[in-house]
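For this view, one protein chain was removed and the others were kept in their places.
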Amino acid sequence: MKGIARSMLTTLSTFARKPVTRNYPDYHRPLPRTDRAFPLLLWDHEIDEPFCTGCHACERACPVECMTVLMKDNPNHKSVGGTSSRRKIIDKFWVDYARCMRCNICVEVCNFDAIAMNNTWTGHEMSVYDRKDLVVDLEQLLTQSRAKEIDEWVPIIGQTND
Amino acid sequence: MNADLFGLELNVWADAAIRLVMVVTLMTVVVMGYTYLERKIIARFNRRLGPTKTGPWGLLQAVADALKLVGKEDLRPRSADPWTFELGPYMIFIPIFMGFVIVPFIADFHIRLLDLGLIYFVAISSVSIVGWVMAGWGSDNRYAMLGALRSVAQGISYELPLVLSLLAVGMYAGSFNLGVIIAGQDVVPNIVWQPMAAFIFFIAALAELNRTPFDIPLGESEVVGGPFVEYSGIRWSMFQLGEYASIFIMSLVFSAVFLGGWMWPFGEDLGRWFQVLLSGIKAGGFFFVVVWIRISVPRMRIDQLMGYSWKVLLPLALVQVLVNGLVMVNGWHEVTLLISGLVGVAVLVTVTGRVVAAPSVRPGPARPLMPTPAIAQGEAVS
Partner (left out) sequence: MVTEPAYEFETQDILLNVGPQHPSTHGVFRMVLSVDGEVVRDLVPHIGYLHRGAEKLCETMDYRQGIGFMDRTEYLAAFNAELSYVMAVEALTDIEVPERAQWIRMILCELNRLSSHFMFMGAFGIDVGVFATPFIYAWIGREALIDLFEEVSGDRMMFAYFRPGGLAWDVPRNFKQRVNEALVVAEQGIKDFDTMLTENEIFVARTTGVGKISAAEAIDWGMSGPSIRASGVPLDVRRDEPYLMYDQVEWDVIVGENGDVYDRYYCRLLEMRESVKIIRQCLEKMPDTGPIMPEKMPRMLRTAPGEVYVRTEAPRGEYGVYLVSKGGNRPHRLKVRSACLANLQALRDMSVGQYVADAIVVLGSIDIVLSEVDR
């Protein structure tokens, strides 16, 4: 009975300790900046267009083939009297969030730092009623960055974490 | 014939009806309170918060649970035995409810104080074992059957120490009437003179209530809820109601028989509400300890459980009856009872660890099934 008494005292000691519950929908734990949810595209506020040039690097590197990328000639390019130095720009972009396995490879292979993993709670709370709604298009991918709702973190592979 | 209900002169039948309605209401409220309290207490033991969303501090959680259960579809497996399946929950619940007849809540409120009250209580409460078998058999599920058979074995084994410990107290108090037993404890509660009986009663009550460490009939990780496994909705809630109602009645009986009910330590002069408070505190304390044990102790195995009842509890309960008889026949001082009881508790505590932890005999050899291709391919499996 000594051991049983000891285990009962152990549970009693936890009775006196503070609860550890984080009351989730009311309280959102602050996420670390490195947190990875789903990939999204970044917005170049200086020129007011996406960073993405539609180079297909991420599409080719994706292990689960969840991305579809189409590029077009940039209507805002300098050669046609615009302000941008990007000759090509993203036309259409779909990511199937239901397939994405959040491996971060698309971020690593991007030459223009145009894609980042969502590190906000919006990226985690993605429940929808229809599986089709998880295929997001270019508009949805850009919304958060365009509205400056995200402090994006694009890791430099093999180097820093700041 | 007239009876007296809080000073009102009433016809006996009307009086009985009113008392019954009051007890049913009280029981329902207490069951809801117990489910809420159990969740909160377990949550605190686990460093969680428990229900917080339903009402202030989650107080309406029990109501929400009840509504949800009522709204659920009442499923019945096609191969189930319809009558036994549907009547099983009621067979469990009704005997438990009938047990409330003899329980004195406060000095002047009870349904009927029978002279053989305790005998009636143990007799009627063991009837619900039949309900467990009905539920287990009727479900046509092997887990349910396994759970039901475990429940029968356990219920019958622990009935004996329970009865004997109550018998010991009955001998000491000179009556099986709970009112008389309580009235005899105005100065010293029975737990002082009968500590071993109280201990045995508590353990046997845990087993009768199917609470951890004796919850093998329900065993979530083994038989997946046992007899409950096929039930849903309102019928499943009958099991829950029965479980918590039986905890309530056990806590009341324990407080009445061993802790002096509403009487000890202040006597009966302090008024009705104070008695309610006293009964409530004692019953609540019993409940707290039951929950505390539930979250601290692993489940016993069936052989250990049966061995513990027959090898430890039953002999010691018999010894307690014998000692009580010796003391009463020879007219020795009551302190003899205290000393013998404490020695008994010490023996019980020592022996418990030994017997429970004793290596059990491994049952039987293997009967290999492997050459049978039907099973290897998973065909003959329900």
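Letters are used for the chains, namely A and B, taken in the order the chains are written, and counting of residues starts over at 1 for each.
Keep in mind that, in the parts below, a residue touches a chain if its C-beta (ideal position, glycine included) is under 8 Å from a C-beta of that chain, and two chains touch if they have at least 3 such contacts.
The structure presented is a predicted model; accordingly, all values stated were derived computationally and were not measured.
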Hidden-chain contact residue, picked from the options B:V31, B:A66, B:A80 or B:V297: B:V297
Given B:I216, B:L241 or B:L337, the one touching the chain that is not displayed: B:I216
Hidden partner chain, touching residue among A:M71, A:C103 or A:L134: A:C103
For subunit A, the residues touching the chain missing from this view: 1-4, 6-7, 9-11, 14, 20, 31-32, 34-36, 61, 63, 101-105, 108, 117, 119, 155-162
Residues from subunit B at the interface with the omitted partner, ascending: 42, 45-48, 142-143, 146, 150, 212-213, 215-216, 219-224, 294-304, 352-353, 356-360, 362-370, 375-376, 378, 380-382
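Methods note: only the chains that are shown with their structure count from here on.
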Length of the line joining the C-alpha centres of subunit A and subunit B, rounded to whole Å: 54
Of subunit A, residues touching subunit B in the complex: 1-4, 7-8, 10-12, 14-15, 17-21, 23
Footprint of subunit A on subunit B - complex, ascending: 43-49, 52, 292-293, 295-297, 349-350, 352-353
